[in-house]
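Input: a single structure, listed below in structure tokens.
With one protein chain withheld, the remaining protein chains of the complex are depicted in position.
The chains carry the letters A and B, assigned in the order they are written, with residues numbered from 1 in each.
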Amino acid sequence: MARTITLRTTSRSAATSVAQGATLESPWVRWTLTSIAIVFLGLFLFMPLAVVFVSAFGKGIAAYFASFREPDALAAIRLTLLAAGIAVPMNLVFGVAAAWAIAKFEFIGKSLLITLIDLPFSVSPVVSGLVYVLIFGLQGLLGPWLRAHDIKIIFAVPGIVLATIFVTFPFVARELIPLIQAQGNDEEEAALTLGASGWQTFFRVTLPNVKWGLVYGVIICNARAMGEFGAVSVVSGHIRGLTNTMPLHIEILYNEYQFVPAFAVASLLALLALLTLVVKSVVEWKSQQDLKEPEEDWSVEPA
Amino acid sequence: MAITLKKRSILPGFGLTLGFTLSYLALIVLIPLSATFLKASTVTWTRFWQTISDPRAVASYRISFGASLIAALINLVFGLLVAWVLVRYTFPGKRLVDSLVDLPFALPTAVAGIALTTIYSSHGWVGRYLEPLGIKAAYSPLGIVIALTFIGLPFVVRTVQPVLEDLDKDVEEAASSLGANRLQIFTRVILPAILPAALTGFTMAFARAVGEYGSVVFISGNMPMRTEITPLLIITKLDQYDYAGATAIAVVMLVASFTLLLAINLLQKWSSRGQRGESREEAVIAGNPLEPSFVQ
Partner (left out) sequence: MSIEALGVTKKFGQFTALDNVDLEIPSGELVALLGPSGSGKTTLLRIIAGLEFADSGTIRFDGRDISDRTVRERQVGFVFQHYALFRHMTVFENIAFGLRVRPREHRPSREKIRAKVQELLKLIQLENLAQRYPSQLSGGQRQRVALARALAVEPSVLLLDEPFGALDAKVRQELRRWLRQLHDEIHITSLFVTHDQEEALELANRVVVMDHGRIEQVGAPDEVYNHPATPFVYNFLGNVNLFHGRVDGGKTYIHERETGHLVYVRPHLLDIARLPNGGDHFRARIKHINAAGPLVKVEAVTDWGALVHVEMPQDRFSTLHLLKDESVFVIPRDLKVFKVHEAER
């Protein structure tokens, strides 16, 4: 009797596993694949992140905070904030303008324009820095004229700002274009029929609808602006306390074997990166909530 | 009658926004980039060829492109795996893992560089176990591959993930009802569907790796002919005030970038054609502004 029951259960579970087999692997395959993925990500993502903080606090909390009392470190932080403070708003204005033109209108050469906006993504940061040296450097196209007028761009703050703008150029635009495109024109048309002006339509209808995408575009643009290394390295000239940004300062400290201060400054940028990821998750969650239009809500009786 | 360059629209602001977009694009990107080619054109062809075919330069191409290719291949395989695991399976902490995949996009390359060097140097968390095995990770070509794998990690995952999510389970069930086993379903039904996206991600990871500088300089050791990547060679030439030489190498890199950008665009067109049926439907629901509005 007991035997028959056991048999039956077995055949039943066999049947369900066959049914699952169509779209799901056996548990040990799943387990193995998941483990490999976790180990891979652990090696390449978690560990680098962890080592930054572990090394930063390697000689205690006091040593960690002492790193930020260095005048050079403070100067680097100030310069980084300045460069990002100029680059991000400029690229924000550009991104919004480009997104409006591209997402709302049909014109010839549109896909070429989109490709050109993507260009800074595909150019090596070092080359990005180099192009500004070739224009504004001493031997550059405008070099003699700049020297005659005593204007310094390369190995000075303006060059760092320019290089930062270049490498973070596409971020806001790329984030906004697909979003605004997906919104369609209906709400803008409705606003216009109700007598709203172009600016009113943009600020009261278009912008609120893409605000989360805009927030993420700005925050990722900011993270990249503050963290840019290659392009800034080429145009900066590495003058301590004057033209060193945070990443450049990290490089100098690291090469001088001052590991705790190097990782302490790095930990600030790592925190910024984590904050960026948090904002991204929140934004994704928020925009999913917005998209999810509940089915007809009949809990309220239509009057 | 002039050729109409733009469909007439009732929405305002086209002239203003496009005008600003084009001027800003020209000022920040196009004019500076063309200056590079202008500068390169002042160099004689023989001198240009000498610079870019110099053994040290050729060695740097081999290292940059070779390491990038290996890193992109690693990312192709593991990116597919990670995307698969994230879409199809559940495990504790999955959401956290999912959002951390974007870390290489957000973490400054210099930070990644010093972190990876610390981990893989002979006293590091991983390096100390590799050294007894005779494997030198930091300050070797392997280190370059490690850094470039980190940099390109999100690309394949993020291009494949949405395609995998949209993939209908019906199709797999249909294949199964027709007698295909799990492996056959994967190779004949799933793989063809995600292949264009995977290749797009692969090419993006490769393109990013070729130009990468910050994360590599710390871990590579920067030995000419052995671990010197092309971007570093440009910097070296700049430090020696060899602007013509730096420009010549930069032109090689730019041409490579443009070729890869073109390849990515074509791949993206290809992958969107694969799902046109669905995306068209979506476009209608979303009221795609690109479609003429006479559809009633």
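Note that a contact is a pair of C-beta atoms (placed from the backbone, for glycine too) under 8 Å apart; a residue touches a chain by one contact, two chains touch by 3 or more.
This one's a predicted model, so the numbers in the text were calculated from it and none came from an experiment.
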| item | value |
| --- | --- |
| Absent-chain contact - pick from A:T32, A:S197, A:N255 or A:Q288 | A:S197 |
| Subunit B residues that touch the omitted chain in the full complex | 8, 10, 287, 292-296 |
| Where the missing chain touches subunit A, by residue | 186-187, 189-197, 200, 204-205, 208-209, 290, 292-294, 296-298, 300, 302-303 |
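Throughout what follows, only the chains that are shown with their structure count from here on.
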| item | value |
| --- | --- |
| Residues of subunit A that touch subunit B when the two form their complex | 21-25, 30, 33-34, 36-38, 40-41, 43-49, 51-52, 55, 93-94, 97-98, 100-109, 113, 115-120, 122-127, 130-135, 137, 139-141, 162, 165-166, 169, 181-186, 188-189, 192, 197-198, 201-202, 220, 223-224, 226-230, 233-234, 246-248, 250-251, 254, 259, 262-263, 266, 269-270, 272-274, 276-278, 280-281 |
| Complex interface listing, subunit B residues touching subunit A | 5-7, 9-14, 16-18, 20-22, 24-25, 28-33, 35-36, 38-39, 78, 81-82, 84-86, 88-89, 91, 95, 97, 99-112, 114-116, 118-119, 124-126, 149-150, 153, 169, 172-173, 175-177, 182, 185, 207, 210-214, 218, 230-232, 234-235, 238, 241, 243, 246-247, 250, 253-254, 257-258, 260-261, 264-265, 286-290 |
